[in-house]
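Only one protein chain is missing; all other protein chains are in place.
The letters A and B name the chains in turn, as written, and every chain counts its residues from 1.
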Amino acid sequence: MDWEPVIGLEIHVQLATKSKIFSGASTRYGAEANTQACDVDVGLPGVLPVLNEEAVRMAIKLGLAIDATIARRSVFARKNYFYPDLPKGYQISQYELPIVSRGYVEIQADGEEPKIIGVTRAHLEEDAGKSVHEGFASMSGIDLNRAGTPLLEIVSEPDMRSAKEAIAYMKTIHTLVRYLEISDANMQEGSFRCDANVSVRPKGATAFGTRAELKNLNSFRFVERAINYELQRQIDMLEAGERILQETRLYDANKNETRSMRGKEEANDYRYFPDPDLLPLELDERYIESVRAELPELPRQKKLRFMADYDLSAYDAGVLSSSRELADFYEATVRASGSDPKLCANWVMGDLLGALNKEGKSITESPVSPTMVGALMARIADNTISGKIAKEVFEAMWRSEGDADAIIAAKGLKQVTDTRAIERFIDEVLEENAEQLAQYRSGKEKLFGHFVGQILKKSRGKANPQQVNTLLRKKLKGPSS
Amino acid sequence: MSLQKKDVEKIAWLARLALSEQEVSDYARDLSDIFELVKQMNTVDTEGVLPLAHPLEITARLRRDEVVETNERDRFQSIAPLVKNGHYLVPKVIE
Partner (left out) sequence: MAAPQAGHDLHQKTLAELSAALHERVVSSEELTRVFLDRIERFNPILNCFTTITREHALAQAKAADRRLKSGQGGPLTGLPIAHKDIFCTLGVKTACGSRMLDSFIAPYNATLIEHMHDAGMVMLGKTNMDEFAMGSSNETSYYGPVKNPWDPERVPGGSSGGSACAIAAQIAPAATGTDTGGSIRQPASLCGITGLKPTYGRVSRYGMIAFASSLDQGGPMAHTAEDIAMLLKVMAGFDKRDSTSVDRPVPDYTARLNDDIQGLTIGLPKEYFGEGVDSEIQALIDAAIKVFETLGAKARTISLPNTHLSIPAYYVVAPAECSSNLARYDGVRYGYRCKDPRDLADLYCRSRGEGFGAEVKRRIMIGTYALSAGYYDAYYLKAQQIRRLISEDFKKAFEDVDLIVGPTSPTVAFKLGEKTDDPVTMYLSDIYTVSVNLAGLPGLSMPVGFVGGLPVGLQIIGNYFSEARLCNVAHRFQQETEWHRMRPEGFS
């Protein structure tokens, strides 16, 4: 039987506010245990939460960016359960009335057509603390620094049909939240986390199969592996005539397998009810529009603009708009070059990204600035140097030997455009290749390229190839010398 | 409305309350009586009535995103039952 995977993702994004969602404690990562847990975060008797406006604005930004409905009235609810990293015995979240609902994003998995993925909802909630298992003998240590960090939980529709699509969706959201500057989305530090709901059904069926919720997927690679493992596990079970249990499963990256968390999650009954310490959040049109006015150009808009304004292919525009920093670098390069945006695109995507990759650097750590790359592009465009020489100049810039003009001057790389000088190279080459010249004249015309190569070599790459072409052709057409 | 001992045990577990045998049967009786009283609510039709979660129908006030709290760990942990190296201690959490 042919099976169709059905996948939905729940992505938890830590919002990049300075202070916590319900208290004035810092959200800075990596502080000493419990030094950023104030009375509200520790859940002392008598304390009360007060909502952080910036978290609200950030949630609205995400909502607007995915064309979702922003709730004019949303409500915070308590999710009740006991766990040591949950100091109050409940998590403040949103349940029946989330701030964002019914949006969508467009994804494009490698080598596939673009596809729309629905976003069911995105709601605000507080993060829990952390349990530390090492260093306390038979005990666990509780660190509440993370408790109260604002989270936006983004829940997708079960619209994905492969692990590849799931990754593409996740990357789209990852890019988006970074564009919006609402999260640093650092997966190592846990500010971008993902759970996946995975099921399979016979191809063509409309009803969903029983799903498993996969947890602990903290890298793109793990998400793909865990989903693929789980899909296969479910298919194997179904084909063996077994039933799938609706359960939570933990992904073990070391063993590359998922395993049941039954017993840990038994019979949860979260007893959600509206948090009486917080009043309903009401947002009016004016407020929402004030947030909309702060929105940056979004990845998709940018991609379309790059295609239209710079005449880039969809692929190139997609790569260059994949992060706000890269897109900004590219556009600054175009501006500095004052020339061909396509040439700039080729260089930024080719030589620059290649060099960065080799050294494991990000675009923001590039030793060459957009101004420098732009100036180099200008020298190609005005025929000062050839593309080939430009590579040499680029490498020198990378080694911090100066800007393009300085390197060209210092190394004498300026292209030869003087007609008489080029004619001298032509004459010398034809003289040295009398035999080939004779063959050419008798019809072996492909020797033309051979002569061009020899002439460029003689000029040590500095002769302008187009000029060489023109002058050589003229020479060969004229009376034999 | 009549709650059985097993109902009480289930609720007590959800609420993480250790109860003695005696307490379980006492609460089974008390809760049955109380929910008998509560049942009077069913004498009125509330179809279409908006639930009132809050006495004053006012809306949320928001605070500015500012860090105003400082490190109070030592003060807070001086009243904690068991701490080590700045952590609150609990019996091992198995994940």
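Everything that follows uses one rule, which is that contacts are C-beta pairs under 8 Å (C-beta built on N, C-alpha and C of every residue); 3 or more make two chains touch, one makes a residue touch a chain.
None of the values given here were measured: they were computed from a predicted structure.
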{"item": "Residue touching the undisplayed chain, where the options are A:73, A:221 or A:271", "value": "A:271"}
{"item": "Chain not shown: contacting residue from A:20, A:88, A:174 or A:379", "value": "A:88"}
{"item": "Those residues of subunit B which, in the complete complex, touch the missing chain", "value": "3, 7-8, 11-19, 23, 27, 30-31, 33-35, 37-44, 46, 49-56, 58, 60-61, 63, 72, 75-76, 78-82, 88, 90-93"}
{"item": "Touching residues (missing chain, whole complex) on subunit A", "value": "39, 42-51, 78, 80, 82, 84, 87-90, 142, 269, 271-273, 276-279"}
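Here is the rule we go by: only the chains that are shown with their structure count from here on.
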{"item": "Rounded Å distance, subunit A centre to subunit B centre (Cα mean)", "value": "42"}
{"item": "Interfacial residue positions of subunit B with respect to subunit A in the complex", "value": "14, 16, 53-54, 58-69, 71-73, 76-77, 82, 84-95"}
{"item": "Residues on subunit A engaged by subunit B in the complex (per definition of touch)", "value": "17-19, 23-26, 32-39, 42, 44, 50-56, 73, 75, 82, 84, 131-133, 135-136, 138-144, 250, 264, 269, 271, 274, 276, 278-282"}
